[in-house]
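Mind looking over this structure? Questions follow.
Excluded from the complex is one protein chain; the other protein chains are retained at their positions.
By written order: A and B. Residues from 1 in each chain.
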Amino acid sequence: MLFWVIAAILTLGASLAVLLPLAGGTKGSSAAGDHDLEVYRDQLTELDRDMARGLIQPAEAEEARAEIGRRILRLGSASQTGAAAPRPSRAARLVATAAVLAVPLVSWGLYGELGSPDLPSQPLAERLAKSPADSSVDELVARAEAHLAANPSDGKGWDVLAPVYLRLQRYTDAVTAYRNAIRLDGDSAVRQAGLGEAIANAAGGIVSAEAQDAFEAALKLDPANAKANFYLAMGLAQEGKKAEAAAAWQKMLGQLPPDSPWRSAVQQALAETTGPAVAAGTPANGPDAQALEAAQQMSPQDRQAMIETMVAGLDDRLKQNPRDEEGWMRLIRSYVVLGKADQARDALGRAVAVFGADSEQAKKFTAFAASLGVTATE
Amino acid sequence: MTRKQKRLSVIIAGLAFLGAAAGLTFYALGQKASYFYMPADLATATVQPGQRIRLGGLVEKGTIVRSQGATVAFSVTDTQKSVKVTYTGILPDLFREEQGVITEGAFGPDGVFVADSVLAKHDERYMPKEVADGLKAKGVWQESKSQ
Partner (left out) sequence: MVETGHFALVLAFALSLVQMLLPLVGARSGNRRLMAVGGPVAVTGFALTALSFAALAGAYAGSDFSVANVWENSHSLQPMIYKITGTWGNHEGSMLLWVLILTFFGALVAVFGSNLPETLKANVLAVQGTIGAAFFLFILTTSNPFIRLNPAPIEGRDLNPVLQDLGLAIHPPLLYLGYVGFSICFSFSVAALIEGRIDASWARWVRPWTLVAWMFLTGGIAMGSYWAYYELGWGGFWFWDPVENASFMPWLAGTALLHSAIVMEKRSALKIWTLLLAILTFSLSLLGTFLVRSGVLTSVHAFATDPARGVFILCILTLFIGGSLALFALRASRLTAGGLFHPISREGALVLNNLFLTTATATVLVGTLYPLVLEATTGGKISVGAPFFDLTFGPLMLPLLAIVPFGPLLAWKRGDILAASQRLMAAFALAIAAMLVAGLFIDGGSVFAALGVGLAVWLVAGALTDLAVKSGVGSVTPAVMLRRFAGLPRSVFGTALAHLGLGLTLLGIVGTLSFGTEKILTMRAGETVDLSGHTLRFEGLFPRKGPNFTEDRGRFLLISNGNADGEITSAKRFYPARQTVTTESGIRTLGLSQLYLSLGDEGKDGSVVVRLWWKPLVTLIWGGGLVMMGGAAMSLLDRRLRVGAPARRRKPAAAAASASPT
């Protein structure tokens, strides 16, 4: 509301700036000739000064004086001819009215198109000072970040923030936060497992050696840590050791309490690994925990659709940014897992083309694909 | 000399001056402008050793070798061909593997490009324009819209 009042006042002021001179009388003013005369007179006195200082020779000064004199004479004759005082015409009044109207019309019209009048200013300090209940997750995170920037050695703060990052899919930040928490507050199975999960997700779902280390560290502290066990098995599955993965998951099923949230995840994974034909072992693009959970609650058809969407997304990304070695390998494997051998072969072909047939990467791709049972056709 | 002749001679002198300046400008453009090449272009173009050119492309992965002192050797590639470059001095802050660079200098007799200046982009969101255009023309690099 305040904004509209200000806008109205501004518009009024601007309109007045146009209106007042139009309505007001005009004072008498000098003709251009008077200005010129003043200048010529000054030129003459300056000529004298210059001559006194030797900047111009007397003969030339005489000439210059004559030149200026002639100009003054010309001025006199000109000013007598062009002194017609025109009256305000109707056209002029029309133009003036249009101008006065144009100011509010143009400004309100254009602002209506461009502006966001309902959006208040949101200075950061004000947003952070709001009560936590009204804040969005982003704002809470920002507040925590500001706190940690000031007190970087607050291990508890990092510990709280890390899983939040994980949920927000800010995996690299999650990795840093977990590392800081471990450095400051010491090892714990939960933190190590979280770190592993963050590393794996940052790498797009691949349980890398680094992630494995973290999970193993977690198991050392708590052999029954479900997350670590689950992901380690997933790593096995990703390496193609499906039997071992299945065994690990089977073992988990035996140990997990009946109400554990992991139970269903393990069962799903198990079903997919050992299941017939269309088994989706690894979600291609490493969905975060939420997406995983969602996938686990879906019907098999929906899950398949979701996985295929993710694979298509990966494929698209590689088209935009083809120099992504791991991405290509993930894509090839995903197609194999989905049972789309043609597309896997196609992906292999494209990957090789990007890096060049003789490149080291190409050899790696070919070998990798061969291990999955895919061979280049050409 | 009459007044007219005087004026004429002033005008002629002025024109001669402008003519000389124009001549010098175009001579300098021919001689001193350095052409821009990508490594693959060098196969078709004839570049004499010692001729100043600009060579642009990506810094090839794994080719950066720092020897004694401040001399650095690396390869510039457009993914089809690559050219060995040596440079003595401080590399720009944005000089990295697989980042676009423009080097300026000349080929030595041994076929190694000796650069006396290496430019990387100030703002790393952008490639050097010539490099980006060149890579696009070769179909290697596409502008990603996500950035």
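Throughout what follows, a contact is a pair of C-beta atoms (placed from the backbone, for glycine too) under 8 Å apart; a residue touches a chain by one contact, two chains touch by 3 or more.
Bear in mind that the values here come from a model prediction, so they are computed numbers and not experimental data.
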- Out of B:A73, B:L94 or B:V114, which touches the unshown chain? B:L94
- Note on the structure: Touch assignment to the omitted chain, from A:R65, A:R179 or A:R323, lands on A:R65
- Decide which residue listed in A:M1, A:L119, A:A209 or A:A367 touches the omitted chain of the complex. A:L119
- Item | Residue ranges of chain A at the interface with the undisplayed chain | 3, 6-7, 10-11, 13-14, 17-18, 20-22, 24, 26, 29-32, 34-46, 50, 53-57, 60, 62-69, 71-72, 84-86, 88-89, 91-92, 95-96, 99, 102-104, 106-107, 110-111, 114-117, 119, 121-127, 136, 138-139, 141-142, 145-146, 149
- Note on the structure: Absent-chain interface residues of chain B come out as 6, 10, 14, 17-18, 21, 24-25, 27-29, 31-36, 52, 54, 66, 68-70, 88-91, 93-94, 104, 121-124, 126, 128-130, 133
